[in-house]
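The other protein chains are all here in position, but one chain of the complex has been omitted.
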Amino acid sequence: MSERPIDALDRAKGKKVLVKLKNSQEVTGTLRALDLHLNLWLEDVEIQGKETKKKFRIILIRGDNILYASPV
Amino acid sequence: MSERPIDALDRAKGKKVLVKLKNSQEVTGTLRALDLHLNLWLEDVEIQGKETKKKFRIILIRGDNILYASPV
Amino acid sequence: MSERPIDALDRAKGKKVLVKLKNSQEVTGTLRALDLHLNLWLEDVEIQGKETKKKFRIILIRGDNILYASPV
Amino acid sequence: MSERPIDALDRAKGKKVLVKLKNSQEVTGTLRALDLHLNLWLEDVEIQGKETKKKFRIILIRGDNILYASPV
Amino acid sequence: MSERPIDALDRAKGKKVLVKLKNSQEVTGTLRALDLHLNLWLEDVEIQGKETKKKFRIILIRGDNILYASPV
Amino acid sequence: MSERPIDALDRAKGKKVLVKLKNSQEVTGTLRALDLHLNLWLEDVEIQGKETKKKFRIILIRGDNILYASPV
Partner (left out) sequence: MSERPIDALDRAKGKKVLVKLKNSQEVTGTLRALDLHLNLWLEDVEIQGKETKKKFRIILIRGDNILYASPV
């Protein structure tokens, strides 16, 4: 069966990913689950803004905020 | 069955969550209900803006305003 | 049956609600009807802008303008 | 049967309504037809901008431009 | 059968219409075809911007750009 | 059968079209394929920005960027 774009991330489950948001913030964390809207469940997360860094144990990112995502 | 991203929040029902809005405000409250659009029913809520803080007993956040959400 | 986020407002039918719009205006009124898009039929309405206040007997708010809503 | 938000306007068919647009212009006219997207067919219309006023015999407003509407 | 908002334009097929775009440009032309998204096929078209005027024999306007349309 | 707006472009397959983007850039090229979202496959393309001109052998424009399109 032909590969889907989402498989690029699906194969990274349990591994670290970098997520670039449309607002230009960068999120890194371990990918636990994802769906076709690109909603992402991440764990052990860092969010890097222009001057701030935040840490979370668990976050759910709403997919429509995402520019691109990359397995690290 | 495979986990869905929304389960990251679904498991936090009855517990405190932090919700980051696209307009950069932060909302904290106890999660009572959620759906696949990320519409959220929160209770005992605080909304923190740049210079203002508001409190509500109950709010319904329209899901399309949400950047990410995190169990606290 | 499990609760839906919209029920937070549905229970407020016939009562006063506060609606925060994405453009930061605040609307208060008595909730008469709502749907899953968060389209709202309000009565005895006040809309508070930065420097203006308007009153309406009846308004229909298009749901996509809403940030959050709260029973008062 | 339970009322729908759209009924707030549907009952105003043949009567004058005020429509507030997201771009902050105000449109007044007689409501001839509407649908669930809030597309509106208005007649004998005035559109009030910051410094301009325009008149039309008939207009169709695309619903996604609407902030709220009110029977006058 | 009840009228639909789109009928306000549908009756103007073969006649001149004015189309106001969300970017505030004004388009005039003869309406040849339309659909429920408000995609419009216009002929003998003029597009009036703030300082420019353009003419086209035929254009297809993507409906999501439209603020309102009016038979002239 | 009644004409659809998309037919205005469909008849221009194999011919040169001008595409105006929402970001105000102008694209010209030979239309090879199109769909109902107005996704366009163009060949021998020029993209004219405010101060830049780019050429491509083949491009696919995502339809939601399009303001209007015109057979040249």
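Quick notes on this structure:
Every chain is named by a letter (A, B, C, D, E and F) in the order it is written, and numbering of its residues begins at 1.
FYI, a contact is a pair of C-beta atoms (placed from the backbone, for glycine too) under 8 Å apart; a residue touches a chain by one contact, two chains touch by 3 or more.
Owing to the predicted nature of the structure, the values given are computational and were not obtained by experimental measurement.
Only one of F:18, F:59 or F:72 touches the chain withheld from this view, namely F:59.
For the chain missing from the display, the contacting residue among A:9, A:33 or A:60 is A:9, taking the whole complex into account.
Contact between chain A and the absent chain runs through residues 2-9, 22, 38, 63-64, 66-71. If you put the missing chain back, the residues of chain F touching it would be 21, 23, 27, 32-35, 39-41, 45, 56-62, 64-65.
Rule of thumb we're sticking to: only the chains that are shown with their structure count from here on.
With contact taken as defined at the outset, chain C and chain E are each touched by D.
Averaging Cα coordinates per chain places chain D and chain F 33 Å apart.
Centroids built from CA atoms put chain D at 42 Å from chain A.
Residue positions of chain B with contacts to 2 or more other chains are 64. Chain pairs that touch one another are A-B, B-C, C-D, D-E, E-F.
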